[in-house]
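Here the complex is missing one protein chain, while the rest keep their positions.
When the chains are written out, they are named A, B and C in that same order, and each has its own residue count from 1.
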Amino acid sequence: MSVSRRGFLQGMAAGTLAAGTAGAAGFKHFEGYPGRYGLLHDVNLCVGCRSCEVACNQVNDNPPPEPPTADKSVFTKMRRPTSKQYTVVNRYLNEADGKPPVYRKQQCMHCNEPCCASVCFVHAFTKTPEGPVLYDPSVCVGCRYCVNACPYYALSYEYEKPFEPRVVRCTMCYPRIKKGLKPACAEACPMGAIKFGRREELIKLARERIRKRPADYIDHVYGEHEFGGTSWLVIGGTSFAKLGLFEGVTHESIPELGSGFLSVVPLIVSVYPGLLAGIYAFSKRKERLAREEREAAVSEAVSKASEETKQKLSAAADKAKKDKDNAVAQAVKKALAEAEKASGKEVSK
Amino acid sequence: MYHTMQDFLTFTKGSCYILAGLAVVIFIPFWLFLTDREKKN
Amino acid sequence: MTFIKQRQYLGRLSVCMASALIFILAGCGNETHGQRRTVGASVITLALPDDPDVFPSSFAELRRPAVEYNHQAHVKALGKQGCDACHPLEEGRLVPLFKRKTDLGTRDELTELYHRECLGCHKQAVADGKQAVPLACAECHFSVPEGVSAWRAIHFDYSLHYRHVKASKEKCEVCHHILDEQHKKLVYKKKTESACGDCHGQRDQGKKLSLRNAAHRDCVNCHLERKAKGQKAGPVQCEGCHSAEKQLSIEKLPSVPRLERGQPNLTWIHFPKTHTAAVLFDHARHEKASSSCSSCHHKTLKACRECHKPGVKGKDGAVSLEQAYHLSSSEHSCIGCHKKQTAGKTCQGCHYLLGEQAGKNACKVCHNGPILTPAQTKLPEPVQASIELDALPAVSADFPEKVSIASLAKEYKAAEFPHFKIITALDKDVRSSKLAGAFHGTTGTLCTGCHHHSPPGMRPAACRSCHDKEGPEMIDKPGLFSAYHRQCIGCHQKMGIKKQGCTDCHERTLGEVAK
Partner (left out) sequence: MNQPAKSPARLLTPFNVIAAVILAGGAAIGLLRFIKGLGATTNLSNDVPWGLWIGFDVMTGVALAAGGFTITTAVYLFGMKEYKPIVRPAVLTGFLGYALVVVGLVVDLGRPWRLPYPFIVKAGPTSALFEIALCVMLYLTTLFIESTPAAFEWLGWKRLRKLVGSMTIALTIFGLLLSTLHQSTLGAMFLATPTRLHPLWHSTYIPVHFFVSAIAAGISMLIVEGSLSHRVFRDQVEISHEQFDKITIGLGKAGAVVLLTYFIIKVMAIGLENEWHYLATPYGALFLVELLGFVALPCFGFLLGYRERRPLLIRISAVITVIGIIFNRLNVSIFAYNWQLPAERRYIPHWMEIWVTVAIVTAGVVAFRWIVKRMPILHEHPEWRGVH
């Protein structure tokens, strides 16, 4: 997964908030555990006998499937795996060209890059080196994001249990694989429509089967690349879209899609404080500048005002002084005049 | 050596989250240390 | 902004919002991809051919869509007036063209002809107060979704050909003729009869009419004349010959005497100076196995090597000689035709597994003649090698009547495999077909249908000897459990045998309830 365009786009889109580039895994590419197991499901061979359902329920000690295998009316409705039945066989009629009906077994595909593992926030799913994706109920919080996100609708939840509900699904018979046995469904399939083996070998075998009878098979091994590839591989003569599988989806795995954006999160966390502190400082500085301006204006106003008053004061002071001098001068003149009159009277007495 | 991207991402994202947490925690004393003299003058 | 201006402002804004919406919706025209409509067998699309040398297509892009002319509807409308209402007469016989004797003429002449004649007749019909007929341009020239025509070419097999031979009292010159070069006259010459399509091509070339015109001119007129005389005659309307269901209703004669055209009974297929073993070709038997001469002689009744040369492609697209014999995808080649025979339900039971590659000794079945050294040029007289399959052996320990497959019995009881019953049924089918007999060679070959990968003959390997455990991943070999089911159910599916359910072959041991 090079720096995928999609991851980059998300990064850029989110990057509008903070400059950032994203690529979930940078430019690395992962081949998965070498020699891991897989299962090849040939829908041309499947005759819909549902022995795999019976065997699966026995091995996982679930009650036998309802309705029993003899009752063919079960195929009138599309079914999906449930918490009491980890795999179901559905019939897909291609009545357009009158060919016989096609049956397909549906269960957890044990993806190479599991979507359930990537969306679980307590990392309850782990992809084992042998191939199956295992679930750890001891950490599961029961949020059911995995059940909600699985593109193959393969996960089920035990709603009926109030206290320790678990997410349940096919485990590719992990205990049996560890003992060197084949998964129960592969063992029970009378037509050999489910073949268990190393995933790389099964892909070669599927190609060989397609090459030998080109008229009966579409030249495409489903599950080799879809969403990063799955352990369950499907080959057949009917278009996969008609069998409820995807056609033309990206080879990028869902962890790449899902966590593409998340690589921007630590980036935002690191960039934001500095950025926002800067903005805060900027707006505070603006405030401070505004305050200083105001003070300057005030002080200047004050100083201007004080000058006028000073002038006014000094003018008043001068006036007062002049008045005083005049008054003094008049008083002196008057006093002189009186003194002359008094001396004059004295002289005239 | 990581075989699946999922494991690689779990490790890388986990470490980045811790680093980001540290970054935020460190930023506060850094900012206070940076600006404590502003108030004095 | 006073209130009036505001309303104006509101108006303008809602207009652009609406246009944006329409723009978005217009941008997403959804393409209809329902079933394509079927066009009746008697509908002729009057699309004037665009052959540049005959019809200058200077204004191709200005053309209106082609008119779909329903011949049947017009016949019903003009029933009483008879065919000469549209078809001119030439020497008392109808010309299968519309108001003209030859197909030639420039595009404008033809366009003008069609418009004058069709519209003239339609105006007349309206004037006479008959039912409404299209007059405006678009009423004829309207574009319709692409249709699948139900028109099927008529195939003259031996039975139909023989009925015509009887009807024309074995006088071949009624239909067959060849061109006498010097006198430019049509004469009849024994042993030169051939399919009409071998000479008459797609288009009129001077006096030599196109296959369509030639065939309609001879067949329809002859049928009309016999009908006029009250004799039994073939169809005169399009559907009569060209619609699939009418073709099925054509009476098939049980036995047809051999069509004598000077063909050999037995001959060698061998090209001088090649080193392959000559092939003894039983021409007579192949005639019975094919529907008409043109099954193999698709261009001329001459031998294949006249047009196909070894190792080189002919100028008119003829494949090389070995391709002509061996190309498995062609219907006229030997291998192609033989492969088609194995596609039937009776053979698919085993043949669906054989896939593409030929059997090991398949070549020797045909190439069993002598290999000519360069000196020799003369091949010995071909002698019919009769291949008779020896009878089925009697039931014995080596050839059990029933096999009880019990090694895996657990939830189901042992399966009683009616070994002999199945083999006799299949063997009967093989014997019924000479082709199967020839290629199977021995009765034992039938056994390799199930006992594949082991030499034919008595005591082939049992399934268990190879299929006890599932093969390693890279080898596509199922375990015994899958081998049994895949082989039996696979064969029944291909042969359309209904017995495919679990309890059809073996009962359950634990009983229905426990399951």
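Quick note on the criterion: a contact is a pair of C-beta atoms (placed from the backbone, for glycine too) under 8 Å apart; a residue touches a chain by one contact, two chains touch by 3 or more.
All of these numbers come straight from a predicted model, not from anything done at the bench.
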Check your understanding: Of the residues A:Ala70, A:Leu134 or A:Val147, which one touches the chain left out of the display?
Key -> A:Val147
Review point. Given the full complex, what residues of chain B touch the hidden partner chain?
Key: 6, 9-10, 13-14, 16-17, 24, 28
Check your understanding: In the full complex, which residues of chain A touch the absent chain?
Key -> 6, 9-10, 13-14, 16-17, 78, 80-83, 115, 117-124, 139-145, 147-149, 151, 153, 155-157, 159-165, 246, 249-250, 254-255, 257-262, 265, 268-269, 272-273, 276-277, 279-280, 283-284, 286-287
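Note that in this section only the chains that are shown with their structure count from here on.
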Practice item. Indicate the whole-number Å distance between the mean C-alpha point of chain B and the mean C-alpha point of chain C. Key: 75
**Study point:** Distance between chain centroids, defined by C-alpha means - chain A, chain B (Å)
**Key:** 20
Review point. Quick one: chain A and chain C, Cα centre-to-centre, how many Å?
Key: 58
Review point. What are the residue numbers in chain B that touch two or more other chains?
Key: none
Revision key, fill the gap. Note: chain C residues in touch with at least two other chains are none
Review point. In their shared complex, at which residues does chain B touch chain A?
Key: 2-10, 12-13, 16-17, 19-21, 23-24, 27, 31, 35
**Study point:** In the complex with chain B, residue positions of chain A that touch it
**Key:** 1, 24-25, 28, 30-34, 112-114, 117-118, 123, 127, 129, 228, 253, 255-256, 259, 262-263, 265-266, 269-270, 273-274, 277, 281
Check your understanding: If you look only at chain A, which of its residues touch chain C in the complex?
Key -> 45, 47, 49, 54, 64, 68-70, 100, 189-192, 195, 197-198, 201-202, 204-205, 208-209, 212-214, 216
